[in-house]
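A short worksheet on the structure shown next.
Removed from the display is one protein chain of the complex; every other protein chain stays in position.
For chain A:
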Amino acid sequence: MSRPGRDDSPDRLYTVTQGRSRSASDTPFDLVTLVVAECEPTRGMQSEHSAILRLTQAPTAVVEVAAELRLPVSITKILLSDLHAAGRVSARHPYTAAVPDPDILEQVLVGLRNL
């Protein structure tokens, strides 16, 4: 297993995000937000964008997208934000609460026991 990103020169990272920066509040994606493509890749689209649209034909977590693209999580989130803003992907954010929902915990337990 090779470590992702090790062949990513800073210049490549700069290029894939076109050098833009975003604040955290612009990127509400969690590591486990499930991303779903809403369209097919099109010709001429940035290659990372096409790769994401192919990957996310089934729901795929942000962290899986990052691992498959071999990009750092924060860079992946910028790419996803762009696609999301353009309506090309939808995002299923995790239900988060300060204290986990007892019903969800119960579902987790059932799921684990069935493993």
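Following the convention adopted for this analysis, contacts are C-beta pairs under 8 Å (C-beta built on N, C-alpha and C of every residue); 3 or more make two chains touch, one makes a residue touch a chain; residues count from 1.
Note that in this section contacts and distances are computed from a predicted model.
Asks: Could you tell me which of "histidine kinase", "3-isopropylmalate dehydratase large subunit", "Xanthine dehydrogenase family protein subunit M" or "ATP/GTP-binding protein" is the UniProt name of the chain missing from the displayed complex?
Replies: "ATP/GTP-binding protein"
Asks: For chain A, which residues touch the unseen chain?
Replies: These residues of chain A touch the chain that is not shown: 1, 3-5, 10-11, 13-14, 17, 19-24, 27, 30-34, 47-48, 50-51, 54-55, 57-61, 63-64, 66-70, 72-75, 77-78, 92, 94-96, 99-100, 102, 104-113, 115.
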